[in-house]
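Removed from the display is one protein chain of the complex; every other protein chain stays in position.
This part shows subunit A:
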Amino acid sequence: MCGDVRCYVRRQAPDIRLKSRFPSPIQIVGISNMITVSVNNERKECSHEQPLSLLLSQWNFDAEKVAIAVNEDFVPRSQYEHYCLEDGDKVDVLAPVQGG
């Protein structure tokens, strides 16, 4: 499992006068570990708490047959078990292809 639990907040529209228990214009709408990342340029929602090894499996990638970069930095396979993504991360999952 990875890191801290994230608290997601949403700013209230100024013309809404809800009977809120929160005096501030910031309203807590939920506590979530969900983050949005880009995987090979495709948006995916996932849990911040799940390590890369589990996420790859969920996304149907075989970790032994791909190589990973996050935000253009190489992530060695040995780190998959402990590597957790952050919201907005850009993940590249690459596999062998023909080349010249």
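Following the convention adopted for this analysis, a residue touches a chain if its C-beta (ideal position, glycine included) is under 8 Å from a C-beta of that chain, and two chains touch if they have at least 3 such contacts; residues count from 1.
Note that contacts and distances are computed from a predicted model.
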**Q.** Chain not displayed: protein name in its UniProt record ("Thiazole synthase", "NADH-quinone oxidoreductase subunit J", "ABC transporter permease" or "Dihydroorotase")
**A.** "Thiazole synthase"
Q | Sites on subunit A contacted by the missing partner chain, in the whole complex | A | 40-41, 59-62, 65-69, 72-74, 76-77, 92-100
